[in-house]
Structures are given as C-alpha cells and as structure tokens.
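With one protein chain held back, the other chains of the complex are shown just where they sit.
Letters A and B mark the chains as written, and numbering starts fresh at 1 in each.
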Amino acid sequence: MNQLQKLRDPKLLRSLADTVKSLKPSKQITLMEVCGTHTMAIHNAGLPGLLPPGLKLISGPGCPVCVTPSSYLDTAIAISKEHNVVLTTFGDMMRVPGRSGSLTDLRNEGHAVEVVYSSLGAAELALRQPEKEIVFLAVGFETTAPTVAATVKCAREKKVTNFSILAAHKLLIPALKALTNDPELRIDGFILPGHVSVVLGSEPYRFIAEEHQRACVITGFESADIMQGILMLVEQIEKRDYRVEIQYDRAVQPNGNPKARAYIDEVFAPEDTVWRGFGIIPQSGLVLRDEFAVFDALRRFPVTIQESPEPDGCRCGEVLRGLVEPSECSLFGSECVPESPVGPCMVSTEGSCAAFYKSSRRPTELRG
Amino acid sequence: MSDAHKREAEKITLAHGSGGRMMQRLIKEVFLEYFDSTELANLDDAAELIIDKSRLAFSTDTFVVKPIFFPGGDIGSLAVSGTVNDVLMKGGRPLYLSLALVIEEGFPMQDLTWILESIRATARRAEIDVVTGDTKVVGRGEADGIFINTTGVGVILPGVDVGGRNAKVGDAIIVSGDIGAHGIAVMAERNGLKLEGDIRSDAAPLNRAVLPLLERFGEAVHVMRDPTRGGVATALNEIAVSSAVGIVLDEAVIPVSEPVTAVCDILGLDPLYLPCEGRFLAFVDGPVADDVLSFLQDLEECSNASKIGEVKGSSSGEVQLNTVTGGKRLLDMPAGEMLPRIC
Partner (left out) sequence: MCLGIPMRVTKLLPPDKALVESGKVSMEVSLLLVDNVAVGDYVLVHAGFALEVMDVDAAEETLSLLNQLANVEE
C-alpha cells in the first residue's frame, strides 16, 4: 500500500510522538500491550522513552513462544530423536530452550529441522518427499490457528499420509479473562492485538470494558497505529468512558472473519491447557478433533517425556502477568541473558525480559 | 578441568559459524590463543603486511553459501568479490587471487563451468588475475556440492591507513548504498518462499568505488568495512568495540530498497542484520563527509550512498539507533542466525 509508506512518514511519526509526549494524564496510567508483536514494535520504535511521566506500558501474555510450556519442546525433540521425522517450524521456536536443548541444538546435532514461513510449506514438503514423515509445530494464537486448520483440511483432501502436527495453539480470550479476574492486576487499559482481532472481531473483548471498567483499543502494528491507540486509550480513561474501540479498522471488522473461525471450529476443539506462568486455563488451548486424528503427531509418534519444572528462580510467570518487572527477577541479566536464556521471556526477541534487557541498557545521552 | 579441556569437551556448532557472538568468542578465546601476530589480533577484514617497505593487504575467505546459485550471483562471483572487497577494505588495490576448490563427487560439470565463467567475469570486473589454484574432489556427501576458498593480495595505497581501531570521535559514517539485498536474495531461495520481483543479491566487487574514493580522500578515511555476515549492525558493533567509541545512527536516512523492505515486512526481518556483499561502510573525517558523499553519489554503483551516523566519545562499544519515530534503541549483536518469524 502506498498508504503504508505514508503511515511511515517520518514527519508524521515525529509529530505524533510529540503529541504522545505532551500528554498530561490526571493520574498514573498503566497500559498493557497484550501481544508480543506489539511489544516488539513498541521497542523497535523506541516508544517507551517517549512516554510522558504518568504513562507506563507493560507487556502481557500474548507471546506464543513465552506461554508454551517447555514440555512441548521436549516432546517435539523426543519425537525427532525416537521416530526419525522431519520437524518443521516457524522460526520463532528455534531458539526456545527445552529441558534437553533447543530446536537449533537439535539441528546442530544432525537431526532434520526445517524453518518454514507457512504451514502450507510443511504440507508441501510432505507431498514432495513421501518417504519422509513431516511433523509441523503448530503454535500461535487465533491469527495462525485458522491457517493451520486450512492446511490440515487440505492435507486430508489431498490424502497426504506423511504429514502431522503437534498442536499447541492457544486462545486469547480465556487468557484475558484469567488476567482481568486477577484482583492484583493494576492495568487501566489494553492495547489489543490487531491481527488476532482480524479473526475474532471486537465483540469478544467487551467484558473487559463492561465488566471490568477498563479501556480497550484494537490497534494496528505500525508506530503510527500504536501511538494513535495510546491516545485513544488515554482519552477513554480520562473520560471514564470504557469501550472496545477499533483503531485498526482498515483490517478489523466488528464481526471479525467468520470463515476463519469456522475453519478453527471444524478442525480443532478447545481444551484445558497449561500456560507458562498461569498454570491451567480452562478451554484455552486447541486440540485436533477426532476426525483429524490421523494428523495428530502425538498419537502417531508416542513418546514419554518428564514433566519439566521451570528453572529455579525463573519468574517468567509473574513477569507475564505484569506483576513484576524483569529486573526484579534474580536471574535477569546474570544467568539469564539473550545468548543463554533461562525462561522463554528472554528467549523470544519479543519476550518481556529480552525487550527489557535491550532497552534497560538504553543509551545514556551520548556526549560528543 | 582446565580451560583447554573444557573447550575440547564442547563441540563446534553451526552457531559458531554464523558471525554473531559465538563466532566472536571462538575467534577471540580459542583461535587467537594459538597465534602471536598483532596483525591477526586486529581482526580486520585483511592483514597489513610489510614486505621490503611495501605495504600489502592480504586476505582469505572460504565460501560455503547455499544455495550455490541465487538471484544476482553464485558461489563463484561471491568468492571473488568477497575476498577482493576484504583487500579493498584494508585500503589495498587488489592484484592477485588464488582459487581453491573442494568439489563433491557427482557435482555436475555444467554447474562447475557456470561457476568458473562467473569467477572469470567477476575477476575481470575487479581487475585482478587468478594466478594459482588447487582442486580437490571428495566423496559424495562430504562437501555439499562445492566449497571455494580464495586468497587475495593487493598493494595498500600510499597515505592510506584504515582499520577497525581507527574510528575517531566526530567521524561521519557513510554507507555506499541500500542494505540487505544479498541477505534477502539468499533467504528467499532458502526458505522456499517463491518470491518474484526485484530480489537480487547486491554481490559485486567494490574496486570501482573504493579505489577512486581512497585516491581522492585517502587520509580522511579511517575505517572501511563491508557488512557481510550479521549485516550493518554487526559491523558497526565490532568497530565500536575495536575503536572503543560510541556510534549513533539515524534510522530515517538508512537506505533500504522497496523490495527489501517488503520481504522484511513479510518475514519479520530487520534489514540492519542482513548481509550485503556489494556495499561498504566508511568512517570519514566529519568535515569532509559531505564531499565524500557527493563523490560517491556521482558513481553509478553508489547512487544511494547515505550518511547514516556518527561517532561519539561516550558509551564506548555501543551502537544507538535514533528511530524514525524519534525514540532511541540499542542495536545489539545478533544472538544467532536471522530467522523468519510469524509473531
């Protein structure tokens, strides 16, 4: 879109930044960006340094790498070692540490691990190499789940017999419910994830505004979008007028994408699942329905793994819930750094701790 | 367990070769222990040799790129331009190249002649001669097609003294053109992402830009570096540490072509970390920066040259990016290879 270039115009961005900088909230406002892609965009733009006093941003649980328990990784690694499959994955998962190392380590040891851009790429690999077993690591929220559902349906139609998925998709709304039900939570407003909302629409978030009296704005991912989202949230909070607004209306319809949701419903069923740092959240994960059982890597390649407790001292769970700053974790910056991360919050470049690490070493004013 | 024993217990992994922190550690903590040369310890792109009062630049590089053929180049053209450029980055006029091939049994003769043609064409463009070589053939599965090593030597231009430790406070940092094209070309091929359009590697020898630049501005040029593995961000981090200075960049003026921006948007990549094989960074005296820029922009291959930053006295070893939005962020060394992402 030429419009994309216009949205990225430096003069526009600087003026918007000035507008944000000159906000004077009447009380301390804390906003949470739910989604890991927002965390990344915010830090890449250097936005935290531009916020006025009285306005604070913290990161929430919308990072599929962060909230996937390490047992998932261990299972994938066990399947690879015991059953000689080709693991296919989004790049995001490659450096996440499981108990027995990461997928990068696994590849370095000589096992087949391929990074793919799309689940369709994994299915196409299966078609091209019928002598190999291809397992796709299906992570992500409602943005990605429909794409995997569509791929699985395609695989069934094409009668692909050497393709399966290790399902770990998660649903955002149950997590948001768990978050907002927490009485300790001090958040005044939410920067809601633009692309999950393309699928879900705006309706499912209404409980946050109506039951919990918090501001909500569904926001896009350009710096300009995020700044506009912040301005809209502050306005809601100052006026005590709590609603779910759509800033990203060029992509998000109030009704979302029903077709995409139908794909999810046809192929997956909700189940109770573990979120790192939250424990079990009811009906918050997706599992393949019985009709698609043949595509379930867990059933196809049974393995036993040991339950892995989180490393001693790791406070990812509290960080993810916005209860503590990364710097309050005793491992932060010493045992847990980007090159050798302990918990997933440091692994993912979008994770709260990795982002905080980079910006807490924020440059002091450089003198010439 | 002694350090030596600890090291023997570890294994070399792909991460050691990817150009980031682990490779740095391997070189600094393991390799450098075995060799005394101060020149080696400089860890520049090329070594400066003094032989009978002649100052020479000497560099070697091995090429293992996959895929072997990519839009805009191949392992052959890369093998020539890579080493030629390293010699140039040390201020040397490249003269001679050696060429060593390790070929896997079964490698098609057609591909080999294609690569040789590419080497010839690139050598011609670089105005160098391939004067000595070696060929080995190994069994199937032992060389992944073909590996190529080239070693180059050239004469350093009089009055020129460039090196990673020479950056000075007040220096302007100039990039010779838009960044990330090689990284995108290779990544697109590798991930089976069928991208069409203007995606070509920028791989090219830089003699036609660097030599005139040095002839004209010689002493005002303090550092030159071609941002290959790890991209501009890595190269600048290395120089900031070597020279013990701080660097500040202006994001708004870093040249990135539309196709590279588009692919970075699609795959979630940062162009500052993508390798370039036909671009160079130059640290020049502040006062002559504008003249250097005009000079480069007049050359066809550097029409997109841009002054992207400057050297400061404090925050030694750090590279700061002033973002388009008006904020600041630290540009760190990459943790490992750049990976496409969906989140």
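Observations, loosely collected:
Here is the rule we use: a residue touches a chain if its C-beta (ideal position, glycine included) is under 8 Å from a C-beta of that chain, and two chains touch if they have at least 3 such contacts.
Quick caveat, the model's predicted, so the values are computed rather than measured.
Here the missing chain is touched by one residue of A:72, A:141 or A:275, and it is A:141.
From the options B:10, B:219 or B:265, the residue with contact to the unseen chain in the full assembly is B:265. In the full complex, subunit B touches the hidden chain at residues 193-199, 258-259, 261-263, 265-268, 341-343. Hidden from this view is one chain, which touches subunit A at 1, 3-4, 6-7, 11-12, 15-16, 18-19, 22, 34-38, 62-64, 90, 117-121, 140-141, 143-144, 146-147, 150, 154, 172, 193-196, 198-199, 221, 224-225, 228, 231, 247, 249-253, 257, 259-260, 263.
As a convention for this text, only the chains that are shown with their structure count from here on.
Interface residues of subunit B, counted against subunit A in their complex, comprise 13-15, 21-22, 169-170, 191-193, 246, 248, 252, 266-268, 270, 312-315, 318, 320-330, 332, 335-336, 339-343. Of all residues in subunit A, only 8, 10, 13-14, 16-18, 36-37, 43-50, 63-65, 90-92, 94-95, 104-105, 107-108, 115-117, 121, 124, 140, 144, 223, 227, 338-339, 348-350, 358-359, 361-364, 366-368 touch subunit B in the complex they form.
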